[in-house]
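The complex appears here minus one protein chain, its other protein chains still in place.
Moving on to chain A:
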Amino acid sequence: MMNQLVIASSGQTTFSTILFVSVSFLVLLLALKKFAWGPLTTMLDERENKIAGDIDSAEQSKIDAANLAKQREVELKEARTEAQSIIAQAKDVAENNAHAIIVEAQEHATRMKKQAQEDLRLERERLLADAKKEVADLSVEIASKILKKELSASAHQELVQSSIDKLGVDDNE
C-alpha cells in the first residue's frame, strides 16, 4: 500500500514514466523554441525598442520645439526692435522733409511777394506815364479848341509852353 501510494500504481512503470516525461518535456521545449518562441520574443523586443525609440524621439521633439519657441521669441524681439527703429527713422525723415517743405514754401512766398511788388511798381509807373501823356494831349486839345476862337496863335503857343513846363515840374516830382 505504501509503495503503491508513493510510486503511483506500480513500481514497474517508474522508469518508463521518468523516461517518457523527460523526453516529452524536452520535445515540448524544443518545439516551442522552434515554432513559437523566436517570433514572440522578437516581437516583444521589437516593441520594446519601438517604445524606447518613440519616447526618445518624443523627448527630442520636445527639446526641438522648446528651442524653436525660444528662437521665435528672440526673433520676435529683434523684429519689434527693428520695427521701432524703422518707425523712428521714418518719423525723423518725415519731420525733416516737412521742415524743408515749409522753408521752401516760405522762400517761394517771399519771392512771389517781391515779384508782385515789383510788377505793381512798374505798372504804376507805366500808368502814371500814360496818364501824363493823355492829360497833356487832352489839355492841348481842349486849349486849342477854346483858343481857336479867342486867342491868337502867339498866346496859344505861350499857353502850351507853360503847360508843358508845368508838366515837366510834375514829372520831376
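Details
In the analysis below, contacts are C-beta pairs under 8 Å (C-beta built on N, C-alpha and C of every residue); 3 or more make two chains touch, one makes a residue touch a chain; residues count from 1.
Everything that follows uses one rule, which is that contacts and distances are computed from a predicted model.
Note on the omitted subunit: UniProt lists it as "ATP synthase subunit a", one of the names in "ATP synthase subunit a", "Glutamyl-tRNA(Gln) amidotransferase subunit A", "Cbb3-type cytochrome c oxidase subunit I" or "2-oxoisovalerate dehydrogenase subunit alpha". As for the chain not pictured, it touches chain A at residues 4-10, 12-22, 24-25, 27-29, 31-33, 35-37, 39-41, 43-44, 46-47, 50.
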